[in-house]
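Here we show just some of the chains, and they stay where they sit in the whole.
Labels run A and B following the written order; every chain starts at residue 1.
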Amino acid sequence: MVLSMGIKVGITDTTFARVDMASVAVKKLNEMTSKVQIIRYTVPGMKDLPVACKKLIEEQGCEIVLALGMPGGKDKDKVCAHEASQGLMMAQLMTNKHIIEVFVHEDEAKDGKELDWLAKRRAVEHAENIYYMLFDQKYLEKQAGMGLREGFEDVGPAKR
Amino acid sequence: MVLSMGIKVGITDTTFARVDMASVAVKKLNEMTSKVQIIRYTVPGMKDLPVACKKLIEEQGCEIVLALGMPGGKDKDKVCAHEASQGLMMAQLMTNKHIIEVFVHEDEAKDGKELDWLAKRRAVEHAENIYYMLFDQKYLEKQAGMGLREGFEDVGPAKR
């Protein structure tokens, strides 16, 4: 008997983040489709994410990865986030696979409650993007230039 | 029967952008030549563009790619644009193919209407560059050092 396990989707996250974004992303993806197999990989911090994603792609066979991180509000944290982003960029170019970066900066929210809400909503909306990228590329094409935003409200097209 | 499909040109764009630049670029290119076959690929955000371009080149056989993005006006957006640009640079060096970056920063325009105009005009003028790079390299050489600009007016040579 051969059991098809579906397309492998990686989800990486950190112990540094202050919201468990991975769980809501997993839940959303599983609600949208039964055609994916999710592999989760938790690392200490943001800068550990790029090689974690690359390992999920090259060693575990993931077709796409969601990278969840939460940079702090200090200048040092901004530099770390930049370095992590550059790493995620490079990991994509080295593997020819998409890694969807979902970073929620602590200073984007006014308090812990809003941060929790924002992080989960952004994670969910990027889980949706993973779905469209894998199964419904035409949907994204129809939304091209529409000013979509993940987390806060969409801003919409420049000219209405 | 063999059907020649022409030189493949990739066009990548985003759902984040607030103007549909791809459509005007496609239209312009098709007006200038019937010798290209355009492949369009829409992704969520700017930082998804580099690997999208690389996939168009390596997996779809594109000879050149237009990368259309629209960074927001905040500091965070500037950093994202920088990371995306570095990725596009690296993608070119890894493939030995040109990727023409067309980024229109939201704060380049005074309002939504001007932003729409600017984005479309810049996309069109870079579609023209794609044409020259593929079919009329001599035209570009004649314009070397002439202070050309895409979008706003040309500034012209330093000394007249």
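Here is the rule we use: a contact is a pair of C-beta atoms (placed from the backbone, for glycine too) under 8 Å apart; a residue touches a chain by one contact, two chains touch by 3 or more.
Since the model is a prediction, treat every value here as computed from it, not as a measurement.
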Assembly copy number, counted for this structure file with 2 shown: 5
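Going forward, only the chains that are shown with their structure count from here on.
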Cα-centroid distance, chain A relative to chain B, in whole angstrom: 26
Touching residues on chain A, where the partner in the complex is chain B: 78, 82, 85-86, 88-90, 92-93, 96-101, 105, 126, 129, 133, 137, 140-141, 143-150, 155-160
Chain B - residues contacting chain A, complex: 13-22, 40-44, 47-48, 50-52, 54-55, 58-59, 76, 79-80, 83-84, 86-87, 90-91, 94, 109, 112-113, 115-116, 119
